[in-house]
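Removed: one protein chain of the complex. Kept in place: all other protein chains.
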Amino acid sequence: MPEHNEIRLEKHSTVTVFCIEGDVTAFSEPFLNTAYQKANEQGAKKILLKFDKDAYINSGGIAVLIQILAETRRNNQDTAITGVSDHFKKIFHMVGITKFAKIFNTLEEALALMTKES
Amino acid sequence: MPEHNEIRLEKHSTVTVFCIEGDVTAFSEPFLNTAYQKANEQGAKKILLKFDKDAYINSGGIAVLIQILAETRRNNQDTAITGVSDHFKKIFHMVGITKFAKIFNTLEEALALMTKES
Amino acid sequence: MIQILDERTIEVNLPNKIGYERVAMDCAASFAKIVGLVSARIEDLKTAVSEACLNAMEHGNRGRPDARVIVTMNCGDDDFSVSVLDEGEGIRELPKEPDIEKKIEKLEAPNGLGLFLIKQLVDQVEFNEMTKDGHAVRMVIKIT
Partner (left out) sequence: MIQILDERTIEVNLPNKIGYERVAMDCAASFAKIVGLVSARIEDLKTAVSEACLNAMEHGNRGRPDARVIVTMNCGDDDFSVSVLDEGEGIRELPKEPDIEKKIEKLEAPNGLGLFLIKQLVDQVEFNEMTKDGHAVRMVIKIT
């Protein structure tokens, strides 16, 4: 069933990586919220959202992302994105998501830069 | 347009590799025949048909393959196949293609074994 | 709009079920690939078709499980077009552009991105085509 996400939290030095498996739609809301809550309990300061390269992301999923970004902003958490195709990079740019979360081409690049920043 | 194949011939020591790009259907007939003719002109003794892992292969394409296998058999050319998904391995087995052409999992494996055989 | 299913037209008839928009999306992608659309435009088309279907299900058909969404795809010489038909009355008022700053500040709802994306991704779009069968959104992507 596609209306389900497996979200694993991985700690890489100061960065909490959300490994999001599956499509990102309105159905992702509880899964992303639970993961975010858990990250907060662990005191996450830097958050990297890692998507499946071939995930289907729709406007409902983007709305969920925006809600997460609203929270990370309030909580002063540095937030970035990786693992999205060129198409969704373009869409995240169109919508303005990229004003609030930098998109990195690879996990390694993201971690290298995010761990460096204080 | 999908009804078109790019077939590159590569010589790896004694083996002539047909790098077949694109779907394999009835439309592949002239492309495969031309490639086979060229290989013959080059005096090919061992032939490895390498497919796209995600090619669409249908019964029309399999019929074209059978015609090629009939020719390679007549001409005493050792013939093998690589680059097919598990699904098409199963189908080639069902149809009996595997009685006339061994399927290798990788190009390297195929070349290692085929170049060894006299 | 009269449904003429000619040699260049494929029609998909879907139940009104969120999630099934993927089938229309994959179908459009498959057709577009056959007729030679480049992959970036196929991605644009996929998102546009998916968003139009979601709107048809949610707003046009108001979630009614017995309603249908009919997606008609046509490949012309110069353009690839898709009509998404629902059983509703059309879009009452085209909403204003989403404002990400306001959404982040929670001064605006996080949703309301579908029509915006459609408008951005296709070369031409017509909302509110009313027919005897309902309301259609028609989207066109140029083949270059």
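Think of it as A, B and C in the order they're written, each chain with its own count starting at 1.
Heads up, the rule we're going with is that a residue touches a chain if its C-beta (ideal position, glycine included) is under 8 Å from a C-beta of that chain, and two chains touch if they have at least 3 such contacts.
Remember, it's a predicted structure, so these values are computed and weren't measured experimentally.
Summary of contacts with the chain left out: across C:11, C:79 or C:108, the touching residue is C:11.
Contact residues of chain C toward the unshown chain are 5-17, 19-20, 22-23, 25-27, 29-31, 34, 65-66, 68.
The missing chain lies against chain B, touching residues 2-3, 25-26, 56, 58-60, 62-64, 66-67, 69-70, 73, 85-87, 91, 94-97, 99-100.
Here is the rule we go by: only the chains that are shown with their structure count from here on.
Of all chain pairs, the one linked by the most C-beta contacts is A-C. Each chain's centre was taken as the mean of its CA atoms, and the one lying most distant from chain C is B. Distance from the chain A centre to the chain B centre is 44 Å, each centre being the mean of its Cα atoms. We define each chain's centre as the mean of its Cα atoms; on that basis chain B and chain C are separated by 41 Å. Each chain gets one centre point, the mean of its Cα atoms, and the points for chain A and chain C are 27 Å apart.
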